[in-house]
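Since the structure comes first, as structure tokens, the remarks are kept for the end.
Removed from the display is one protein chain of the complex; every other protein chain stays in position.
Here is chain A:
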Amino acid sequence: MKTFDYDRAASPSDAVRRCGPGAMYLGGGTNLVDLMRLGVAEPDRLVDVSRLPLGTIEQVRDRLRIGAAVRNSDLAADPLVRARYPMLARSVLSGASGQVRNMATVAGNLLQRTRCAYFQDVSRPCNKRRPGSGCPAIEGDHANLAVLGHSDACVATHPSDMAVALAALDAEVHVTGPGGDRIIPMPGLHRLPGDEPERDTVLEPGDLITAVELPAPPPGASAYRKVRERASFAFALVSIAAVLDVGPDRAVAGCRIALGGVAHAPWRAERAEQAIIGGPATGEAFLAAAEAEMEQARPLPRNAFKVPLARNLIVSTLQELAP
């Protein structure tokens, strides 16, 4: 691990002031410190933001404001979250292990980096780690990587479960930075790789996530389901966060679908949503919508299974949610 300076911020504005070139924010450290040990991240300075007063969950009118430093375990256990956004609690609990969730923070979870094997190994090329060095995953080990929205430069996936639920819930990410404060609606925080895969998000240098705000829960029933090779402590092959609101006439009044494990960002399945809303809540309609969504997929030889998997998950989850 490269030698670095350590600094602790007193307030969000103090953190932004201290976070100059070469510096990174340290939250729970469950991903950043690993990356530093691997030599993937080599900050000159860490600005510790884990003790900033951003660790509370508050209801403001019908909205829920989740501080950026809230620990994943606390988020999943919060009575308001469990009662009003059970899908979010489920997504958080499906991620990592108890020990990791006790340390990991909300902002850190959103900003965690891909687990692509090439990205994590500094002795191998990776466009995301070293722009222009190449993407060996496209010809090599991509079984766990993207089938949607990827580019010739990068096929990495975003590993977060929580972000998938937040994308389906239309969360807003509150940011403060050198350019002032702003609000980024999810899923717009994460960007697709294009020819700049080194940039995971739309954040600028020095930007600090201070909170995630949830609008009132959408009407209808919701679910989070994660598919993986072992029953815990594994990243999603594909995951889904879904909300379905079926009217008394059996027509779909509202539908939200976000997928994890398929793209560089939580993938909001807008095509499928559009196909479903207003139509009948039937298996055939769900299947047609899922197929419409996955038509955009460009699978690679070893991850082609994700296309039928995502399609099945959409259909199966919506069928479970339909009354």
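Please note the rule applied: a contact is a pair of C-beta atoms (placed from the backbone, for glycine too) under 8 Å apart; a residue touches a chain by one contact, two chains touch by 3 or more; residues count from 1.
Following the convention adopted for this analysis, contacts and distances are computed from a predicted model.
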Protein name (UniProt record) of the chain left out of view, among "SsuA/THI5-like domain-containing protein", "Xanthine dehydrogenase molybdenum binding subunit apoprotein", "1,2-phenylacetyl-CoA epoxidase subunit B" or "Lactate utilization protein B/C": "Xanthine dehydrogenase molybdenum binding subunit apoprotein"
Of A:R65, A:R124, A:R199 or A:R271, the one touching the omitted chain in the full complex: A:R124
Among A:P86, A:P131 or A:P308, residue touching the chain not depicted: A:P308
Contacting the left-out chain in the complete assembly, out of A:R115, A:R130 or A:R199: A:R115
Interface with the unshown chain - residue positions in chain A: 1-3, 38-39, 115, 117-118, 120-121, 123-124, 136, 139-141, 143, 227-235, 237, 302-305, 308-309, 312-313, 316
